[in-house]
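This is the structure, below, for whatever I ask next.
Note that this complex is displayed minus one protein chain, with the remaining chains in position.
Presenting chain A:
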Amino acid sequence: LCDPVLSCSGSAGALARWVLVELQGEVEPRQGGELAGGLLGDLHYTCEGVPVLIVGHHILYGKVVQLEKPFAVLVKEGGAPQPSPGGPHGHYTVTALIKTKLLFKTRPKPIITHVPKKV
């Protein structure tokens, strides 16, 4: 039966632009627990515009990719407690568009700060 509805918050020109960061594998909190509220890492760009992500003691090099098929970010609104029979049963609002992603697919390199010198 009907039918979630998607609508834009504000005009298309006013839609927020977000960026996607794509990582291979999974991100785990260092001491277990939840990801929420924790620091992921630092994002830098080199002079040539190459994104560099430092997560824990790893460094990842990525690239900026313009998405061929942009994404829309949808937020589900709390549905009406009693939806009308013919009306929509849910409402999603488009809150942002994503046209760019930072893709990190190279193997993370550990950052070693102290290399003992061989005598």
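Operating definition for what follows: a residue touches a chain if its C-beta (ideal position, glycine included) is under 8 Å from a C-beta of that chain, and two chains touch if they have at least 3 such contacts; residues count from 1.
The definition used in the following text is that contacts and distances are computed from a predicted model.
Missing chain, UniProt protein name, picked from "Sister chromatid cohesion protein DCC1", "60S ribosomal protein L18a", "Protein MAK16 homolog" or "Gap junction protein": "Sister chromatid cohesion protein DCC1". Touch with the hidden chain on the side of chain A covers residues 1-8, 16, 18-27, 35, 40, 43, 45, 49, 51, 64, 71, 73, 86, 88, 96, 98, 100, 102, 105.
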